[in-house]
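Here it is: the structure, laid out below.
Removed from the display is one protein chain of the complex; every other protein chain stays in position.
The block that comes next holds chain A.
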Amino acid sequence: MKALVCVKRVIDYNVKPRVKADGTGVDLANVKMSMNPFDEIAVEEAIRLKEKGVVTEIVAVSVGPAKAQETLRTALAMGADRAILVVSDDEVEPLAVAKIVKAIADEEQPGLIITGKQAIDDDANQVGQMVAALLGRPQGTFANEVAVEGDSIVVKREIDGGLETVKLALPAIVTTDLRLNEPRYASLPNIMKAKSKPLATKAPADYGVDIAARLKTLKVTEPPVRSAGIKVPDVDALVAKLKEMGVA
C-alpha cells in the first residue's frame, strides 16, 4: 500500500523563539528552520514499513512557503519516493491543512497516512485527527508502536496513565509520538539522490481549499517573566526554605 506522510517546516527545536516587538507574532527572519521533529519520526516509520514490505510507495506532503521544499528534500533523502508541496506564504491553519491532505488522499488513495502528533510551532495537535474525521477513517494518535496485520493496523498509544492498544481498519491515520522510533540521518549520497526525485508543486486552489484563517490572532506576547531566584549554599539552607514554605 501507499503511505502519505505529512511534514512541516518549523523553527528548529533548539532555537529560543523571540516575540516581535509589535506583538504580531514570533520573529522568524534569519532563524534556523528544520523539519518538525515529530514529522521526522513519521517519515522514519513509513520507511521502516516499506523496508518490511508493507508499504510500497511513500509520498511526502508539505503545506507551506516555497522554502518548505527543503523539508521535503530532507524527507526524500531519508527515503520517501516523491513529494508534493502545496505552496502558501500565509500561515495555514490545521483545519485547512487537513482539507488539503484529504484532497490529496482522495487522489492518491493511500492505505496509511502518518503525521506527527503536533508541530512544535503552533503546538496545536490537530491535523491528524482532523484528516481522519474528514476522510471518515480511524485514527491512531500518539503512536508508540504500530504493526500492520492484514487489513488492519494495531497501534499502541501513549496515554496519560500509560499505554493503550487499539486496532484500526485500514486505511487509517496514525500520528507519531516521540518514542515510536529513532529517525535516521540522511546520508550524503542519499541527499544527492533526493535532488532528482519528483517534487510536484501545487497551490491550495488546485485542491479547491479555502485557506482563509478562522482564528484571528489579536496579539502575541512574551510569557510572564519569573522574578530572579536565589541560590542557597547548602542543604540546611534549602531545608530551612522548605520549612518556611510549609512543605517540610
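Brief remarks follow.
As a convention for this text, contacts are C-beta pairs under 8 Å (C-beta built on N, C-alpha and C of every residue); 3 or more make two chains touch, one makes a residue touch a chain; residues count from 1.
To be clear about the criterion, contacts and distances are computed from a predicted model.
One chain of the complex is hidden; its UniProt record names it "Electron transfer flavoprotein subunit alpha", one of "Na(+)/H(+) antiporter subunit B", "Electron transfer flavoprotein subunit alpha", "Phenylacetate-CoA oxygenase subunit PaaI" or "Light-independent protochlorophyllide reductase subunit B". In the complete complex, the residue from A:33, A:168, A:194 or A:209 that touches the missing chain is A:168.
Listed residues A:66, A:205 or A:239: the one in touch with the omitted chain is A:239. Against the chain not displayed here, chain A makes contact via residues 11, 13-14, 16-17, 19, 26, 38, 93-95, 98, 117-118, 120-134, 137-139, 141-142, 144, 154, 157-169, 177-179, 213-223, 226, 229-232, 234-236, 238-239, 241-242, 245, 247-248.
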